[in-house]
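In this view, the complex is presented without one of its protein chains, the others remaining in place.
Each chain carries a letter (A, B and C) given by its place in the written order, and its residues are counted from 1.
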Amino acid sequence: MPRITLQDGMNILEAAFDKARSLGLTVAVSIVDARGDLVAAARMDNAIWWWTESSRGKAVATVAYEGVPSGELLERSSRPVAHGLQQMFHGRFMPQQGAMPVFKDGVLVGAVGTAGGSGEEDEEISGAGAAAVGQ
Amino acid sequence: MPRITLQDGMNILEAAFDKARSLGLTVAVSIVDARGDLVAAARMDNAIWWWTESSRGKAVATVAYEGVPSGELLERSSRPVAHGLQQMFHGRFMPQQGAMPVFKDGVLVGAVGTAGGSGEEDEEISGAGAAAVGQ
Amino acid sequence: MPRITLQDGMNILEAAFDKARSLGLTVAVSIVDARGDLVAAARMDNAIWWWTESSRGKAVATVAYEGVPSGELLERSSRPVAHGLQQMFHGRFMPQQGAMPVFKDGVLVGAVGTAGGSGEEDEEISGAGAAAVGQ
Partner (left out) sequence: MPRITLQDGMNILEAAFDKARSLGLTVAVSIVDARGDLVAAARMDNAIWWWTESSRGKAVATVAYEGVPSGELLERSSRPVAHGLQQMFHGRFMPQQGAMPVFKDGVLVGAVGTAGGSGEEDEEISGAGAAAVGQ
């Protein structure tokens, strides 16, 4: 059963921050496993303090919905189940654009979330991070 | 790096309450630093008890969004990240009109929030408070 | 029915901060009304951010127990009712030394809480604040 590793987490952070710098952006990035638990997270210098929280919240939502990129979750986000999950997580469940799933051998092993840019930019950065995982 | 001081907080309270009296209004006013932590707060006689909380919540939202007056946050306020932040803060994050940022030397050092009037009136009072800060 | 006023709150802050300076201490001070709702609060420069919260929590506990100085509440603080109240307040109920009641005409109208020194120092500063209220 493939799992996301510490090395994966570090590779994702490096690739995501490289992408952010190439776009001239300052962001925070979080990686969670398939359960939604934190594997690794960091924020760039001058990133706003709560971006670590929202990058994580987006990644949690992506794995909670079995790997759907968080940008496709907007419609679901207005439903009572989404509101209930958000309260169960004390707010740390944010079905909003900016996270991408991480797969190994076709199995969902986690997700990457980014915060600091627009939803599209965050998603692009998360995608660059996810692509750094050895398949 | 400029920071907001206790004296700034007291000057803001005095200027904001003077403005409220000139408008014939009863309000509460809160001042937070750039992280969103409370610097000073007070409510006028006969102000409703929770106005201290909502004046603070608006100020927190303004610094959380890097100094945008809270009146410009309505669109963002309906998004999952905003709902999540509100829960992380136990409700003390309220992206609604009535707060203004405080700058020193061009650096965001905090925000003033007001509650008790209309959104426009609250914002005018917060603006009068913010203007009392030595630049 | 006597009530605590904005002017009382400001006088308390001034007297408490004067006392703190005379003791060479940096503190935060909160004043609540007889219901436990915030009337005024402020922190001195370089005070730790959460002292505003704990100064308030001590003042809330004092009025919640009908004016007992919070230093006399240690025994009660270990009881289930105290734990329940603390959770109802999301932590903002702290029956620990450092707050003093405020009376007018023999009626409990509020409390002053201080954080930043030892329990004894905080209580002394709160007492100096409470003494500034016109009886």
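Points to keep in mind about this one:
The definition used in the following text is that contacts are C-beta pairs under 8 Å (C-beta built on N, C-alpha and C of every residue); 3 or more make two chains touch, one makes a residue touch a chain.
Because the structure is a prediction, the values reported are computed rather than measured.
Contact with the omitted chain, checked across A:25, A:41, A:112 or A:130, is made by A:41.
Here the missing chain is touched by one residue of C:20, C:68, C:94 or C:130, and it is C:94.
For subunit C, the list of residues touching the undisplayed chain reads 48-50, 53-54, 57-58, 61, 77, 82-83, 86-87, 90-96, 115. Although one chain is not drawn, its touching partners on subunit A can still be listed: residues 3, 5-6, 9-10, 17, 33, 35, 37-45, 49-50, 52-53, 90.
Here, only the chains that are shown with their structure count from here on.
Taken as a graph of touching chains, this assembly forms an open line, each chain in contact only with its neighbours along the path. For the pair subunit A and subunit B, the fraction of shared interface numbers is less than half, so the two copies use mostly different residues to meet. Centroid distances built from C-alpha atoms place A farthest away from subunit B.
Residue positions of subunit B touching 2 or more other chains, listed in rising order: 35.
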